[in-house]
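Shown here: the complex without one of its protein chains, the others still in place.
Now for subunit A:
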């Protein structure tokens, strides 16, 4: 069965169309990745799925039931991890989780058990009595997740749960997502980080301007790209880098510099590696490595939308 089925979903804010006639199926047991640049319409879609926003048009079914007609059922079975932290600073970790879980009808011993379970799950079992103001960014993010899972929802929607945190917490969260999935929850995962999506998602949709422009497993998505290659040139980062002159080279579609690596996208059919290297030598860049990247989601995204995932 489909955990989630979206048909013709549209959301307008005034004249602005944030989500445009979207169709999407998420199967039970999937970790479904939702990729899109800033303003693509991911959060708006998620908010409509979790009944926070009204739809302008279209239908959403959760586990085969229309959410507008079964609002209580839908709410009981969805857990949302909002993009921005949504916790009470004046309540400790336990109280935060327990308060929200209580809104889902959990009481007494069961409430206590589920609250502790959720906190253990995100690795905050020993911080139950601590207040969020003493938490690191990563711990707050984990608490943000715990608040969404204590009622054991069938569908967990995570809207960029790893923004601005240390690699350790990020790893912890990614592992937790996988574990939640193994325990039977379907997951919709939104992120700006391609590597995360590539690592954990079974299927991915790329959203742009409120529309899904590509959908499939990462392998399927990568096969879309046959005409673009990516060349990485490691350089010693000193002085002016000749990025503009590289862009003049035939076949090159984009050039950017990140952490000591010049990343060049180019058309596959043009063999321009020699010319790129010659240009770099002429500009006296100290080349340390050159490698041609296998096509990745970043390339797919760039090719499809014409922009980088992160600005």
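Keep this in mind: a residue touches a chain if its C-beta (ideal position, glycine included) is under 8 Å from a C-beta of that chain, and two chains touch if they have at least 3 such contacts; residues count from 1.
Methods note: contacts and distances are computed from a predicted model.
Enquirer: Quick one: the chain not pictured, UniProt calls it what, "Ion-translocating oxidoreductase complex subunit B", "ABC transporter permease", "Mycofactocin system protein MftB" or "Carbon-monoxide dehydrogenase small subunit"?
Expert: Of the names offered in "Ion-translocating oxidoreductase complex subunit B", "ABC transporter permease", "Mycofactocin system protein MftB" or "Carbon-monoxide dehydrogenase small subunit", the absent chain's UniProt record gives "ABC transporter permease".
Enquirer: Of the residues listed, A:75, A:127 or A:170, which one is in contact with the missing chain?
Expert: A:75
Enquirer: Of the listed residues A:1, A:103 or A:294, which contacts the missing chain in the full complex?
Expert: Within the whole complex, the residue contacting the unshown chain is A:103.
Enquirer: Based on the whole complex, identify which of A:38, A:90 or A:268 touches the chain you can't see.
Expert: A:90
Enquirer: Quick one: say which of A:51, A:176 or A:299 touches the chain that got left out.
Expert: A:51
Enquirer: Provide the residue numbers of subunit A that touch the chain removed from this figure.
Expert: With respect to the unshown chain, the touching residues of subunit A are 47, 50-54, 71-72, 75-76, 78, 80, 82, 84-91, 95, 99-100, 102-105, 147-148.
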